[in-house]
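Here's a structure for you.
Only one protein chain is missing from this complex, and each of the others stays in its spot.
Each chain gets a letter, A, B and C, in the order it is written, and its residues are counted from 1.
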Amino acid sequence: MKTEEIKELVARARAARKNAYAPYSHYAVGAAVLAESGRVYAGCNVENAVYPSGLCAERVAIFKAVSEGERALRALVVVTTNLGSPCGACRQVFSEFAADDALIVLASARGNRRKRFTLKDILPDRFGVRHLKRRPRAER
Amino acid sequence: MKTEEIKELVARARAARKNAYAPYSHYAVGAAVLAESGRVYAGCNVENAVYPSGLCAERVAIFKAVSEGERALRALVVVTTNLGSPCGACRQVFSEFAADDALIVLASARGNRRKRFTLKDILPDRFGVRHLKRRPRAER
Amino acid sequence: MKTEEIKELVARARAARKNAYAPYSHYAVGAAVLAESGRVYAGCNVENAVYPSGLCAERVAIFKAVSEGERALRALVVVTTNLGSPCGACRQVFSEFAADDALIVLASARGNRRKRFTLKDILPDRFGVRHLKRRPRAER
Partner (left out) sequence: MKTEEIKELVARARAARKNAYAPYSHYAVGAAVLAESGRVYAGCNVENAVYPSGLCAERVAIFKAVSEGERALRALVVVTTNLGSPCGACRQVFSEFAADDALIVLASARGNRRKRFTLKDILPDRFGVRHLKRRPRAER
């Protein structure tokens, strides 16, 4: 991916981070995904008084993309103050729509700190639809 | 709410339903929420080979709205083939941003079948921030 | 249900609450479910640094029961300091294994405050497997 494309994703994730609804953790996160179509979708974390009912920024961005018709995602950028990584659940959701070499970039909210991974780097031996394929056809 | 407003939400939810990613359940759902701002946000269900990692249409629409800066939601419309209700988890997520009298409308994918509820009707005695012992500080 | 049975469930939920892992919310919850078999299963909330990855006490108790082979649950007791209700997601998970008239009791951690509901009271018009059964075979 070109540096310019990544810069654009970081900018989108930073802007989305401003909408973070994080009254419980006070940890604001922004995310942006680039789809095969070339379109970018951004999200932020949205928490809940029932903590398990909240959602991470990465998944908000991914679900947005898929709900707009995207089915293949090329890159995911996450913006926090301290280069926090996507949680395991977000990696799994990204995995449904991304190839091994899809790019994950962690970027700082301010300044230019960066970390780069591929999906395979951070979700090795991933579970996927290929594991379900041997399921019995007859439903109960 | 005016009938015209509901019709618009149903139309948006129906359109979003076409993007449902439901290869595992084959149960396509569309949803649309109306925010206090007057804007409408739509979503569909997005499933995952790891079933618990998927998300319902209602939550996709709500998370979209909040990630775009909305903090108060007035109505939620859900479109299915058979007037399926929002699951409990979706009711809870809606609850974080909606008042007791917020409107929930179930609409059929085709034809004009409808069911109407308020949030209080379908999530009575709801858990919320008031229950948390140490309330969060003012949000940033 | 007999008063003695409920007292036993409350005692089990209170004991389980002592194991709550709630370093983020500091809101400790205990829960106990009574299965058709007559056995009781208890749980507490288990939080996570990634807030959405935690789980509520009620679901911990229910998943325990089902993983021990139970398939029908008759009652759910929840213990908090302030009679907090089960969240919508917990109501939904209970719903998979409980009838409309299954009992939900909220009990205070100390003293004898109580609230009683049926499942139908707190999860009216619930979504369930009957909605999935009519699904089209080859959608899209």
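In this section, contacts are C-beta pairs under 8 Å (C-beta built on N, C-alpha and C of every residue); 3 or more make two chains touch, one makes a residue touch a chain.
Not measured: the values here are computed from a predicted model.
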Left-out chain, listing which of the shown chains it touches: A, B, C
Touch with the omitted chain, as defined above, among C:Val10, C:Leu34 or C:Val50: C:Val50
Positions on chain B where the hidden chain makes contact: 24-25, 47, 50-56, 87-89
Missing-chain contacts mapped onto chain C: 16, 19, 21-24, 26, 28, 42-44, 46, 48-50, 53, 55, 57, 59-64, 66-69, 71, 89, 92-93, 96, 127-129, 131-132
Chain A residues touching the omitted chain (full complex): 25-27, 80-82, 84-93, 95, 115, 117, 121-127, 131-132, 134-136, 139-140
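What we mean here is this: only the chains that are shown with their structure count from here on.
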Interface residue identity across copies chain B, chain C - same or different by half: same
Distance between chain centroids, defined by C-alpha means - chain A, chain C (Å): 31
Distance from the mean Cα position of chain B to that of chain A, given in whole angstrom: 22
Residues of chain B touching at least two other chains: 89, 92-93, 127, 131-132
